[in-house]
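Below is one structure, written out as structure tokens, with a few remarks after it.
The full complex has more chains than appear here; those shown keep their coordinates.
Every chain is named by a letter (A and B) in the order it is written, and numbering of its residues begins at 1.
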Amino acid sequence: MPDLSSADFDALYQRLRGQTSWGPADRRGALNHITPGRLAAAAGEVRLGRSVTLAAPLAGSGPDNPEPGARHMKRLPGEPSEVAGVSFAADQLTMNIHGDVDSHIDALCHVSYNGTLYNGITPGAVTSQGASELSIDDAHDGIVGRGVLLDIPRVRGVPWLEPGDHVTLVDLAAAEAAQHVRVGPGDLLFVRVGHRRRRGELGPWDVASSRAGLHPLAMEFLAERQVAVLGSDGNSDTAPSVVEDVAFPVHVLAINAMGMYLLDYLQFDDLFAQCDAAGRWSFLCVIAPLRLPGGTGSPVNPIAIL
Amino acid sequence: MPDLSSADFDALYQRLRGQTSWGPADRRGALNHITPGRLAAAAGEVRLGRSVTLAAPLAGSGPDNPEPGARHMKRLPGEPSEVAGVSFAADQLTMNIHGDVDSHIDALCHVSYNGTLYNGITPGAVTSQGASELSIDDAHDGIVGRGVLLDIPRVRGVPWLEPGDHVTLVDLAAAEAAQHVRVGPGDLLFVRVGHRRRRGELGPWDVASSRAGLHPLAMEFLAERQVAVLGSDGNSDTAPSVVEDVAFPVHVLAINAMGMYLLDYLQFDDLFAQCDAAGRWSFLCVIAPLRLPGGTGSPVNPIAIL
């Protein structure tokens, strides 16, 4: 039996949507929380002069990757070359933007719920030619701000959350307390559930049906703290869903109701090591989506700068 | 008649290569100039709390883009969905990593010269499976440092450099003087030749044969100043080449001799406007290549933070 009935979920959806206050023409959603002052202040997080990737390498085929991306070589440097005095190595990239393993960002056009995209935009704005509204190119100047990593396995004293488990509002608050950090307005919030570590140690599994994520009610925390962006080493949504008749409730609440870009299947193991060693869990963070006009998202390599 | 004979060029190559001092095991090349101290200092460049893209949107077919990248839709949000209560917009991306229009970064495996890649690595390290050495994933933690934009059309009082024209050592010094900025160790140097502006105003042309770029001798400037990375709105190399029997001398010198990542076909028009208005030409810069193990480069969207 689901935790939340359809009616409960709809009430939650309406409540969170009602807290967005940027008007009918808005296309930036929760990015509006990142003011110039907050961005400039975030630069002050840089102390060690180190940068760390929050992405995982392009993955091969597996139970969580039935349509893997690929790189193919176009030219090899050892071969005769048509150009004078030099030869090049070159390749071509093919990959799905979304999926269940490669690190990526979801644009605000990604989720349709109750016949609408974010802020009342019609799903018809997305055609075979791409999204004429709410595409990832709306974030072409990058997303820059203070990043905070909340590590749930650490505070719970487990190596990872098992698939199907939920990060609750209480977990988030407990992690804040344990890590001596407080999530604030305009922050880029990263919630580690240990997905990548589990995958590394036990091997990949069918994450489409079994996945740790955030409980939908935990989104109240993000709304209250005016978080700008949410990222996870999973996709932020638990599987199976705890909501009656809605498969991806966190996607619906974050992207569709709150206008919040999601980052899915990031990798926090490198960052964790740095933060744990330094005893600090906040940092400057830069997310640079590719410029894909009409795109529903982008592969990304978010960079934390400590 | 070329400006530089083969012998001249070879001497230049040897001189610049001889100045790299990181030993035979080195794989980072000029990125070694970015020390933690310099990276941390670069964060101090952030004043306005604004971020700006240095990339151009994915381009369509044209005389400078005979094999254009493409996005194809995989799912449309208006259609019946196999998931409960929600429908998704999703797409797939196919693109060449290099080419003459999309903004990208070249890895150190990209250029083979005289039978070797950077630092004596054999071209055989790149096979149909990709690069086992010097791939773009060597920069997976991002490239972060102080960026400096030198605007050559501005100092010359022209809208752009005509194809075939060269940015000389003197041009670089003159731009520094005019802009009251000095390029220093570990900097990410961006040299604007006006390529994108010309393309926007006159339309695309066959840049493979006709292109403004840096004169090979200008690389002495970058070596002396210990520049970490070079980017341009062209590809840094002039066409036709001024070097006898070597088609891409700046690529050879930068990537192969100096171990310097190149960024090609960036877009500086947005950044120019910000810098010009602020009267400052330095900024924090973050380059986040995708994590493509074995890859010869990556599409990128470098972000300047002012």
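The rule we apply is simple: contacts are C-beta pairs under 8 Å (C-beta built on N, C-alpha and C of every residue); 3 or more make two chains touch, one makes a residue touch a chain.
Since the structure is predicted, the reported quantities are computational estimates derived from the model, not experimental observations.
Assembly remark, whole complex in this entry with 2 chains visible in place, copy number of the identical chain is 4.
As a working rule, only the chains that are shown with their structure count from here on.
The distance from the centre of chain A to the centre of chain B, each centre being the mean of the chain's C-alpha atoms, comes to 27 Å. Interface residues of chain A facing chain B in the complex, by the touch rule stated above, are 35-41, 43-44, 46-53, 55-58, 71, 73-74, 76-78, 83-98, 103, 109-113, 117, 123-124, 126-128, 130-131, 137, 140-144, 241, 243, 245-248, 251-252, 270, 284, 286-297, 299-303, 305.
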